[in-house]
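Heads up, the thing below is written out as structure tokens.
The other protein chains are all here in position, but one chain of the complex has been omitted.
Now for chain A:
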Amino acid sequence: MTPLLQLHHLSKSYKKQVAIDDISLALPAGKIIGLLGSNGSGKTTLIKLINGLLQPDKGDVVINGYRPSIETKKIISYLPDTTYLREGMKIKDMLDLFDDFYEDFSREKAENLLKDLHLDDNEMLKNLSKGNKEKVQLVLVMARKAKLYILDEPIGGVDPAARDYILKTIINNYSEDASVIISTHLISDIEPILDEVIFLKEGKIILQGNADDIREEYGKSIDSVFREKYNG
């Protein structure tokens, strides 16, 4: 089976600081993948490279056979670690926008998710709390039937109840031909749903593999392995 995402000797530096250092990997479809690392380990840079928001110094990113381009933007549903909502709009204006630009967006699904999270789509975005803005963004991203979901710190600012709901939504979206990459340093919360993990440190992959295999090999949880790798 052809991998959904391939990175070939990918490198990126900012001025003299190396952010991504010669990373190669291939990720299959149908998996939930944890991209784990401490702050400054290169997670967000890697995600920006995959989304075409940054250009690599060396190497290649290939998603479903394409380099980052309009074709890949059609199939990637990306949740950045910051809010990108246009403040002067209502929630339903954002639904219109996604409906207009993304063929795979399901308005019905978005409306149902909003209802479950007790969000009124007539509400102005600038009146929402930070946590509610994050929820709206997550709803927009998860209401697409994308091939690759990239979620950068998706559960950082929301309350535990919403956190559980969000994780459930992510699992429900997961299908045979779609993968989800979740970047986070809050590992214990998402550990139960992960199929694969990638540990990133100083721009390099220090550990990668099946979550069950790693737990078995180390005889402890991914969270404990993470603490050991980053504190030791």
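Just so we're on the same page, a residue touches a chain if its C-beta (ideal position, glycine included) is under 8 Å from a C-beta of that chain, and two chains touch if they have at least 3 such contacts; residues count from 1.
Please note the rule applied: contacts and distances are computed from a predicted model.
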Name per UniProt, for the chain absent here [options: "Probable glycine dehydrogenase (decarboxylating) subunit 2", "Protein FixA", "Protein FixC" or "ABC-2 family transporter protein"]: "ABC-2 family transporter protein"
Hidden partner chain, touching residue among A:Arg86, A:Lys126 or A:Lys168: A:Arg86
Contact residue for the chain not shown (choose from A:Leu97, A:Leu119, A:Leu186 or A:Leu207): A:Leu97
Sole contact to the chain not displayed, among A:His8, A:Lys31, A:Lys73 or A:His185: A:Lys73
Absent-chain interface as seen on chain A, which is shown: 14, 48, 51-55, 70-71, 73-74, 76, 78, 80, 82-86, 88, 97, 100-102
